[in-house]
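Worksheet: the structure to be examined is printed underneath.
Every protein chain but one is kept in place in this view of the complex.
Note that the chains are named A and B in the order they appear, and that numbering of residues resets to 1 at the start of each chain.
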Amino acid sequence: MTRIALTVNGSHCEADVEPRQLLAYFLREQLELKGTNIGCDTSSCGACTVLLDGESVKSCTVFAVQADGCDVTTVEGLADGDELHPVQQAFHEKHALQCGYCTPGFVMATVSLLKENPNPSEEEIRHGLEGNLCRCTGYHNIVRAVQAAARAGT
Amino acid sequence: MSILGNRVLRKEDPRFLRGEGSYVENLPLEGALNVTFVRSLFAHARIGGVDTTAAEALPDVQVFTGADIDVGPLGPPPLPGLEQGMKRPLVAVDVARFVGDIVAIVVSEGRAAGEDAAELVLVDYDPLQAVVRPADSVKDEVLLFPEVGTNVAGRSGSPEHDESLFDGCDVVVSDTIVSQRMAPCPLEPRSAAAEVGPDGRITAWFSTQTPHQDRMVLAMTLGLDPADVRVIAPDVGGGFGAKMLGAEEILVVWLARRTGRPVRWTETRSESMVALPHGRAQRADYTIGGTRDGKVLAYRLDVLQDSGAYPVLGAFLPNLTALMASGVYAIPRIEFEGRSVVTNTTPISAFRGAGRPEASQAIERALDAFAAELELDPAAVRRKNFIPKDAFPYTTVTHAAYDSGDYEGALDLVLRSAGYDDLRAEQRQRREQGGAKQLGIGLSSYVEITNGIDETEFGEVEITADGGAIVRTGSFSHGQGHETTFAMIAAQQLGLPIEQVTVHKGDTDEIAKGTGTYGSKSTQIGGMAARLAADDVVERAKQLVADYFEASPADIALDHALGRFRVVDAPEPSLSWPELAARAAADERLGELKAAHDFKSSPTFPFGAHVAVVEVDVETGQVELLRLVAVDDAGTLINPLVAEGQVHGGIATGVAQALYEQVVYDDDGNPLTSTFLGYAFPSAADLPLWEAVEMETPTPVNALGAKGIGESGTIGATPAVLNAVLDALAPYGVRHVDMPANGENVWRAIQEAKA
Partner (left out) sequence: MIPAAFEYERAGSVDEAVSLLGRDEDAKLLAGGHSLIPLLRLRFARPSLLVDIGRLDELRYVRDDGDRIAIGALTRHAELVRDPLLAQHCALIGKAAAGIGDPQVRHRGTIGGSIAHGDPASDLATIVLTLDAELVVRGPSGERTISAAEFFAGMFVTALAPQEVLTEIRVPKVQAGTYLKIERRAQDWATVGVAAARVDGRVQVGLTSMGATPLRAQGVEAAVAGGAPPADAAALAADGTMPPSDVNGSAEYRADLARVLVRRALEQL
């Protein structure tokens, strides 16, 4: 077991982890943050996307030990009490979610995308989200949500 | 002011946006053991024995094999034409029939230990020859079920061929279209959990589309009284037809009983890709004939359906293909024969469209091929053959009784919306210029059947003490937005704000009965059941109000806009729902404000027309979809926002079949596309925006005027895109491209046409 200390959604936490424990499972099982979903085993679907030191990463392809000393933000860390984060609000207003399973991953990927590119074209949005898969929406409303969030100035 | 028809934002969104979805994997289950299935590495093998010693030497690990399982086997569904002898043992005993067949079960404390132990289970496989292609299976040389004596798992239509079917045809065209095997890929892999309560009652949580039906089959399989079984479907992350009770769910419950501990299982994606049923996998040989001016006189469809190793719903789906074979056309003579055969592959079940995409893929390709042979415009040939707008209700020669439709109107609208003439002009220009990137424009006109097997759905409405309403539905949305749509329907009938109406679903203890959600039937039967239950509650409320006002119930009216009951023509006295509920509760009469309804209905037939515009790189075979313009008419739309979302998702899946996805096996039955790396599930970067155009032709079949919509986008999109690719390649002499019509398949077609 290895001791790690990191910040998750603004709170300091320490834990003992097996080296082989992936960050996604650490978040879900040890910190009980179930919002980060696991949809595949080949780093393809992005349902597990979180922010690691402000950048989107697939938490299924990062070991918890690699996140030692880092700042992690999960979907649970976005809303401010009752008030949704502008990206969450945009997804709601544009009906950019159906079953919801891919949604946290898309929301986190969008936060990261807009941080790096605050005014993306449609093509840039699509390529910016090529690491996230959705079976329900056909992506159309997700693209519209990202455009709306960009306009709202996140 | 009616709320119906408005783009109401979804009530269910907040929990999903916040990461608070209660998917089965998220549910806390104190002390639960973990289940890992050991699955066959061979497509077809005799099982000599299973050595569990090394696995069970790990701490707290138990292994169960087929010899331990005292329930099952599972038979095919009791549907006509299916070979009932082809049963599936829950855990394979003597023979494994596909890569993914369960051969042992590891029970452990925690997932990691389960995977470690599963690797140590030693199975003695004696490989047998695998039969992978249906064309080989149908020869009955290698039998999956020797005791049955054939690989034919199902039959549909008729083997009789009328030699004179194409008499009078100036032109007859034949070809084959393969609707290739696809994997449903719900983003949430399957998950199940179960525990036995102190009273012996079972509670099971399933990631399923059909909690009530699952409970029935589960109880039957385990020899239990359904009353002793509670099935809860919490939040489910997509189903697309594939998530209905399977061997895994039954085994999870069996294990809970056997071990006396709660038990849970979540499949990995690579496990899901072999263990969750696949879809499509139907080969259709078509022949179409007609007169020189483009009138179709006859159509023959010969279908070979891959059932996978154990026949389930997939083996039956050719019956739906047969039913819908005529499409939107008035074809006077149609013949259909279908055979379903088993192969050493993952079983085939329903997948978004379930038998109807296959029908539209065949007829739309046939019609385009017929038009090409006649050198007529494909839109013009369609017009010549449409069932006319004034012909409804119309029964096709394949016995489909279409309720309402305006096929020519849909085509006109989509062509106008797409700017068809401009597209043809641009195509001409590009062809004159030459160049590697050429345009293709493809059409489809389709009709589809929803609520296809005349089902009944349950709806209950109950007024709560604070004057709000609970809607309990036997439907089960897993992305389709019933918590909003059904709340809108009930709110409309009750005169309540939608915020006051909550939809409950998924728990068999709370919801008396239900069929679940599939087949695009939920709004039309579940929504109607809720509506009628709400109407009943209004009548009962009027009775109560009448008692309070000492009037006759016939003189009581509900002002829907205000949500107040009063005597007709007298604004006061009046009672709001909260006031009525409070008073009724005080009188112990609140229970009267509750009613349930079972609504049964015949099928409805949404329809539409799509135009696809593709750009084909004729040197590399790469295809880019530039535009997909879609008219999808599903009658009256309760919530156009939700309906549009269904269309978008459906179109994406239809496009994915046309251009990207295919499950591939090698000749030994080894799956080659069992991860998201190998299986070409497209991302946003691979697809364009959808141009969804509104058209609403209500159905007379129910008071909402609503048909289903969930699968329409899929059914319309695939043929439009395939036709577009072929349209792009026509000048190169290409007449046929296999789906996915992209990359190497296109390149090869071009090379072969050059030769």
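Here is the rule we use: a residue touches a chain if its C-beta (ideal position, glycine included) is under 8 Å from a C-beta of that chain, and two chains touch if they have at least 3 such contacts.
In this text, all values refer to a predicted model and were calculated from it rather than measured experimentally.
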Sole contact to the chain not displayed, among B:D68, B:E619, B:D667 or B:E752: B:E619
By the document's definition of touch, the residue of B:S40, B:S270 or B:S307 touching the omitted chain is B:S270
Residue of B:T673, B:T699 or B:T718 touching the missing chain in the full complex: B:T673
Write the list of chain B residues that the hidden chain touches. 111-112, 115-116, 119, 268, 270, 619-622, 660, 664, 672-673, 675, 677-678, 680-683, 685-686, 742-744, 747-748
Go through chain A and note every residue touching the omitted chain. 2, 18-20, 22, 25, 41-44, 46, 49, 52, 55-58, 60-63, 65-66, 109, 112-113, 126-128, 130-132
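The working rule: only the chains that are shown with their structure count from here on.
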On a C-alpha centroid basis, what's the spacing between chain A and chain B, in Å? 29
Using the touch definition from the top, list the residues of chain A that touch chain B in their complex. 18, 20, 33-42, 44-45, 47, 74-76, 78-79, 84, 88, 91-93, 95, 97-104, 107, 122, 125-127, 129-143
Where on chain B does chain A make contact in their complex? 9-10, 12-21, 23, 25-26, 112, 184-189, 235-238, 240, 268-270, 478-481, 641-642, 644-645, 648-653, 675-677, 681, 683-687, 689-690, 713
